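A single protein chain has been omitted; all remaining protein chains appear in their positions.
Let's turn to chain A:
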Amino acid sequence: MTHTPHHHPDSDLLLAYAAGTLAEAPSLVIATHLALCPHCRSEVAGMEAIGGALLSADAGTAVSDALLSDVLSRLDGPPPAEAPRRRKAPVGPTPVLPEPLRSYIGGDIDRIRWRRTIPGLHEADVKCAGGSVRMMRIRSGMGMPQHTHRGDEFTLVLAGGFSDDTGHYLRGDFAATDPSVDHRPVADDDGDCICIAFTDAPLRLTGRFLRWLNPLMRA
């Protein structure tokens, strides 16, 4: 039984991804959600169709006379070089991490090199342009410190689950938070909760006794 997500990215995030204007780091979280969410895949396909229709509807701008012959002279040559792709890592039959995330980690979940940040929380940075992406592992049943956000935070659950006052999040579910949200996510008690999170600014701890931990909270 595969779980179909109940919590999706807002349509303006999907639109930025479909239009190609979303930076690599948040795109990694969106694309990983798409691997787990047929509903949003179909939304993005529809948005690409809108892009195609807008392109078709454009009046166009004259191109130089030589352009056609330049193109024709390249048809028998090699295809244009592309930006280097990440090498796909070998994988077992039932990976926990979907592509494209697996290529960024260099393998499945067992390849993540965790470091402990605060009690009950392990993190691992994911190398990515355009913002900070990290993996988080919250110990089963543990609550995260009460915190708010200095910017946007997108979180996608990959294993286990967590709850806060906005809902219950399971594999594939996407949560977006911003400076207006002050919350305390609690991991389900039936196993560690593993998430990927994008942030564009560090979190800010707001719990009474935890403000001293703020220097440990990284973007």
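Quick note on the criterion: a contact is a pair of C-beta atoms (placed from the backbone, for glycine too) under 8 Å apart; a residue touches a chain by one contact, two chains touch by 3 or more; residues count from 1.
We adopt the following convention: contacts and distances are computed from a predicted model.
J.: Missing chain, UniProt name, options "Methionine biosynthesis protein MetW", "Peptide ABC transporter permease", "Ethanolamine ammonia-lyase small subunit" or "RNA polymerase subunit sigma": which is it?
T.: Of the names offered in "Methionine biosynthesis protein MetW", "Peptide ABC transporter permease", "Ethanolamine ammonia-lyase small subunit" or "RNA polymerase subunit sigma", the one UniProt assigns to the missing chain is "RNA polymerase subunit sigma".
J.: Decide which residue listed in A:58, A:110 or A:165 touches the omitted chain of the complex.
T.: Reading the full complex, the residue touching the unseen chain is A:58.
J.: Can you name the residues of chain A that touch the chain not displayed here?
T.: 2, 4, 10-12, 15-16, 19-21, 23-24, 27-28, 30-32, 34-38, 41-43, 45-64, 67-68, 70-72, 74-75, 77, 79-80, 82-83, 85-86, 88, 91, 93-102, 104, 129-130, 172
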